[in-house]
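Taking it in order: structure first as structure tokens, then the write-up.
All protein chains but one are shown in place.
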Amino acid sequence: MAAPASYLQIRDVVKDFGTGSLAVDHVSLDIHKGEIFALLGPSGCGKTTLLRMLAGFETPTAGEILLDGQPLGGLPPYLRPINMMFQSYALFPHLSVRENVAFGLKRDGLPRDEVAGRVDAMLRLVQLRGYEQRKPHQLSGGQQQRVALARSLVKRPQLLLLDEPLGALDKKLREETQVELVNIITEVGVTCVMVTHDQEEAMNMASRMAVMNEGCVLQVGRPGEVYETPASRFVADFIGNVNLMDGAVAVDEPDYVEIDCPDCRHHVGHGITGHVGMAVTVAVRPEKIRLSRERPLGLHNQVRGTVRDKSYFGSFTVYHLVLASGAVLKVSESNVDRFREDAPEEGQEAWAAWSSTAQVVMAP
Amino acid sequence: MSPARPALRRPPLLGPGFHRGFGRGWLTAGFLFLYLPMAALVLASFNASPLPARWGGATLRWYRELLQDGELGAGLWLSVEIAAWAATASVVLGTLAAVALTRYRRFRGRTLFGGMVSAPLVMPEVIVGLSLLLMFVSVQRWFGVPERGALTIWMGHVLLGLAYATVVVQARLEGMNPALEEAAADLGARPLQVFWLVTLPLMAQALAAAWLLTFTLSLDDVVLSAFLSGPGSTTLPLVLFSRARLGQRPDINAAASLIILVVTIGVTVASVLLARAERRRAAELRAAQRPTG
Partner (left out) sequence: MTPAGRPLHATLLDRLVSHPMVRRHGRATLIGVPYGWLLAFFLLPFLIILKISVSEMEEVTFQDLVTWQDGRLTLALQLRSYLAILGDRLYLVTYLISLKYAAVTTVLCLAIGYPFAYFMARARPAAQPALLMLVMLPFWTSFLLRVYAWKGLLMEGGLVARGLGALGLGAPAAALGLIPAEGLWLNTPFSLVVGMVYTYLPFMVLPLYATLAKLDVRLLEAAADLGATPWVTFWKVTVPLSTAGIIAGAMLVFIPCIGEFVIPELLGGPSTLMIGRVLWDEFFSNNDWPMASAVAVTVILLIIVPLALFNRYQAEAREVRR
């Protein structure tokens, strides 16, 4: 029995602006009803173009997009059951908060009391009761964002699009708003696609995400999957920090492999599809590595180096360890103890060690 | 949202004192130059002697005679009428042209269109007037209409006003956040509704400025009116021009002073209102930035 078709199907979509390279290069995605899906990638990767094609501001050069089984085709934005929250909020400066939120409902020709009722309910949801008569320039950044959200949700769209929702807010406000935003969207229950270049935002808010680069989707999965099991060098490097070590497979067994790198030998606790002598890259995230002044027990998954930099960030400390080959290993340690006497200092020698489940083996 | 740029300070040119003094001096001299003729006109309008060279004592005689000047009165009425219609048509056509030029990157004959729109801005009015007149005469030969008169003057003024109105409106449109129109479309507004409900209200100030600008241009126009007028359609500038060619006339001085007075009051009132609205807006912005959540 075939799996039920997903709610939003993006099938082999291509967008060519005629600049030589494709803005969106044969992207296919399946997004489920009710989930918050993030498109993550650096500037110019095509995520915003893809979002605009969902909204209807751009038409795909090839491929199709289906929402709940219905093809969107060349449907103009004002006929799609999709609403978007813009990066700049795009609140109408000449209309009050109430009029802004009611704008979309009025275009549908709904009776006046229904419009008023739904606007009131939405403003209560985003906690802006009492601000109805204000104009956008009389609101703070956070308040403007809530109006923009209310305006895009009040029409109960089948799909909500967020374009860099938290880009304009400062750090503190961003953290609070992330949680609030997810709560509101989940409470309303709308399917949501968001675009961001901020990986923390994507991992925090989304239930699933796609990492994009140069128009292509590199990996799709839950934030935990993408972070802990990156499929390629780019993904591993783009999300969080990572140490990438090139090497060759020395021992290939069904339940473990050993990989020889210039500085150390990895013992990885699972098998891989490959053969002895194959060139691979081993990725180990800095927080998976432990530093110590004495040599740790065991033969593998350890390396000695000199501390070049030590950066204190309050809740964690980042060390840069120069290895024998000249490569630099990044280690991040949580400051579990308030004062640690045996912490390695700059210039000192130290040993870095990790477990055999800490590595991800990928193609070079 | 980028941080506000620091206000333009005054690093010294040759020394802070010299710089400030030189600047003030130049500006003062410049404004004196600009306002000297206007002040002279006002002064002369009260001069009992018709020759500006001699001061014959203060009098209101010329103003009294002005009130009875039928030719000037008729000319004024006609000019205002034409100017109002010309300004309205210019703004309507100019808005259409500006929207066409900003929203549509490519269409057939766009370069020609852009060129024709902006050409009247710089072309000598004598040439524009001559060409229009010849065309009107030719068309009149074929169809019997239009008779040269207020209508033809109006058409010529609209041609000129169209260019100015397009510049003003286009500048405003290009500064507008395109996301606003996209947001309106996203929320269900059809293209014309987007224009009516979002674009137009946001352009309101620019439209008003364009109307005033084209009104003034039409009211003040001499050359086009001269070419395109007919019997019985003498505009105020034409009356003044024919009189001015003959020499100094005290009735012109009185008329001029009144015009200067009206314009000064108008511009001052407008500036004060604008400044007040601007201050209020800045205060609201500051109030909103205070941390309340």
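First chain written, first letter: the chains are A and B, and each begins at residue 1.
Everything below uses one rule, namely that contacts are C-beta pairs under 8 Å (C-beta built on N, C-alpha and C of every residue); 3 or more make two chains touch, one makes a residue touch a chain.
Because the structure is a prediction, the values reported are computed rather than measured.
Chemist: Decide which residue listed in B:Leu27, B:Ala58, B:Ala208 or B:Ala287 touches the omitted chain of the complex.
Modeler: Result: among the candidates, B:Leu27 touches the missing chain.
Chemist: Taking the full complex into account, find the residue in B:Ala87, B:Val223 or B:Ala288 that is in contact with the omitted chain.
Modeler: Counting the whole complex, the residue in contact with the absent chain is B:Val223.
Chemist: Return the single residue from B:Leu66, B:Ile82 or B:Ala97 that touches the missing chain.
Modeler: Considering the complete complex, B:Ala97 is the one touching the chain left out.
Chemist: Quickly run down the residues of chain B that touch the omitted chain.
Modeler: Spelled out for chain B, the touching residues are 5-14, 19, 23-24, 26-27, 30-31, 33-38, 40-41, 44, 51-54, 93-94, 96-97, 99-100, 104, 107, 109, 113-127, 130-132, 134-135, 137-138, 141-142, 155-156, 158-159, 162, 166, 174, 188, 190-193, 196, 216, 219-220, 222-223, 237, 240-241, 244-245, 247-248, 252-253, 255-256, 259-260, 263-264, 266-268, 271, 274-275, 278.
Everything below uses one rule, namely that only the chains that are shown with their structure count from here on.
Chemist: Quick check: how many Å separate the C-alpha centres of chain A and chain B?
Modeler: 53
Chemist: Looking at the complex, which residues from chain A come into contact with chain B?
Modeler: Those in contact with chain B are residues 55-57, 76-79, 82-84, 86-88, 90, 92-94, 103-104, 107-108, 135, 137-143, 151-152, 155, 168.
Chemist: Going by the contact rule at the top, pick out the chain B residues touching chain A in the complex.
Modeler: Per the stated touch rule, the residues are 1, 177, 179-180, 182-190, 193, 197-198, 201-202, 281, 284-285, 287-293.
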